[in-house]
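First the structure, then my questions, so here it is.
With one protein chain held back, the other chains of the complex are shown just where they sit.
Going by the order they are written in, the chains are A and B; count residues from 1 in each one.
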Amino acid sequence: MEVLANINQWVTIFLMVAGLYIVVARGNMVKKLIGLGVFQTSVYLLYISPGKIIGGTAPIISPDFTVYSNPLPHVLILTAIVVGVATLAVGLALVVRINEAYDSIEEDEIYAQEHDA
Amino acid sequence: MSSLHLPALLVVVPLLSAPLCALLPGRLSWFVAVVVSLATLAITWAVHDRVLAEGVISYMIGNWPSPLGIEYRIDEANAFVLLLVAGVGAVVALWGRESVAAEVGRRQERWYWTMYLLALAGLLGVTITGDAFNVFVFLEISSLASYVLIGFGRDRRALTAAYQYLIMGTIGATFFVIGVGLLYTMTGTLNMADLAARLPLVEETRPVHAAFAFLVVGISLKLALFPLHLWLPNAYAYAPSVTTAFLSATATKVAVYMFLRFFLSIFGGAELFELLALPDILLVLSLAAIFAASTVAIFQSDVKRMLAYSSVAQIGYITLGIGIGTRLALTGGIVHLFNHAVMKGALFLLLGGIAYRIGNVTLDRLAGLGRRMPVTTAGIVIAGLSLVGTPGTVGFVSKWYLAQGALERGWWWLVALIVVGSLLPVVYLGRVIEAAYFRPAPADSALHEATPQMLVTAWILVVACVWFGLDTSLTVDVASRAAEALWRGQ
Partner (left out) sequence: MLHDSVILRVVVKLLLPPILLYALYVQAHGEYGPGGGFQAGVTVAAAMILYTLIFGVPEAQRVVPFAVVRTMVPLGVLIYGGVGIVGLMLGSHYLDYTVLAASPPDGNHIGVVLVEIGVFVTVSGTMLSIFYSFSSKIEDGEDAD
């Protein structure tokens, strides 16, 4: 199965496109942020996948093992996850403030409010 | 501590002063911000001098050797950008005391300056680092801080503008990190110098092409290249004055630097740049930016929004320098990066002074301001002339080099377009000046000049507009060395 050999990449691409689609297609600001989260998740998989060597072990040097997985992608993605969480937090905080100011988190309703005023 | 550690301190000082700022009582926060940004400027100056004297500086964070650990690597190009960011940062912080207290409120003041320092640290970090993933981390530090800085605006539309910027900015940063991830998969390194060395070996593979595309879109979103600029006008128009001045002068410029670093230094050896026709695309988009954004600017009645659109157009000139693709044009682009920061910084600070007195800066409210606030409006005229590109101001210098670059290629039509494009600011700035000098002031207004502190600091940038326009040796020399450094690659 050629296709299944790259299953990680397929999932990455699916998450990437699905997340981006949600961001573009949804007018609800919270849903947009969820889409953004899905989009960012695809990056985690993109980095982690090539770091894993099947049969490789954790990179703690020992005479019993010769094949080690690359630990660097995990560290990078830990950072990226923290960045993602921080982005989500700032985004949600903004949405809360927007809801207070406009009484709505639907983009079209906010747009209508701005342009009637 | 010896001067050896200056590169680390450059980022660490603002980064750690930010939490300190949050801990101190509100009144002190501005003071901390000013002291820190001045200290940062001093450090940058020292680093810049050392780069000019000794060549490339390399610093290993945590003393991990270069390809393994994160390396800070400073050559002529990023030393120049660092100086620009720190310089604008210091001026804007000095300017901002009353403005932030008035627009953000005393209660939130310290959080504002905390975010300001974080944004400063992030921008310096993006510029100084020699590690592709580290760029992403610092980029997000500065971006997250700038979303908050914009959200502090008095107008509720600042919130939606910040949200919009957050969505676009995060998509941009994620595209960028996808590109970096693909490069890492193909080359096994994140160090920029290593990447540049290894990329030619794999340049014909599809992941590298995909990485290239992701990086182009990601960085272009951040630098507000023409069709990807939609987040910028609202974000700049509704943000507090200090935020607008700071971000317009630094954030997009740092993104331009990223663009140069990635596509000239890292991909430079791989010749993908030419292969995928990026210069031609850039050329078209830059011209579109110059004409479309300037035209839109003409029809704005909110002056901040007008200048925000003008920023999109001016970014077009910078990318034009990259698109033309000769060394002279690139020098012009880099000089314009500096010049645009200086003149837009000056304009937004002066407008901030007006906003401090009258609130919203719409054309109607500017009526008769030439007599009420003569020093401020005179500054706007000078910085505005510079934006147009009048000889004797900085705007002229960069356009001169761009035109020369175009001539090197024999593109007369482009020279003509640059000249015509320069006339558009005459129209929109003319509307501002007409309102300020030729319309009668409303009778009831008891308006007077902005505070002396605001005037003096904003005029530093106005004077710089003229100074660097007359004495081009400093900026052009440094910029051509920077262009040289970028071209040389690693």
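Following the convention adopted for this analysis, a residue touches a chain if its C-beta (ideal position, glycine included) is under 8 Å from a C-beta of that chain, and two chains touch if they have at least 3 such contacts.
In this text the structure is predicted, and so the values were computed from the model without any measurement.
*Asks:* Out of B:Leu16, B:Ala102, B:Ile298 or B:Leu447, which residue would touch the omitted chain in the full complex?
*Replies:* Once the missing chain is taken into account, the touching residue is B:Leu16.
*Asks:* Taking the full complex into account, what residues of subunit B touch the chain not shown?
*Replies:* Per the touch rule, subunit B residues meeting the hidden chain are 1, 5, 8-9, 12, 15-16, 18-20, 22-23, 59-63, 114.
Keep this in mind: only the chains that are shown with their structure count from here on.
*Asks:* Which stretch or stretches of subunit B touch subunit A in the complex?
*Replies:* 133, 136-137, 140, 144, 147-148, 151, 156-157, 159-160, 162-163, 166-167, 170-171, 174, 177-178, 181-182, 184-185, 190
*Asks:* Once bound in the complex, which stretches of subunit A touch subunit B?
*Replies:* 16, 20, 23, 29, 32, 36, 39-40, 42-43, 46-47, 50, 73, 76, 79-80, 83, 86-87, 90-91, 94-95, 97-98, 101-102, 110, 114
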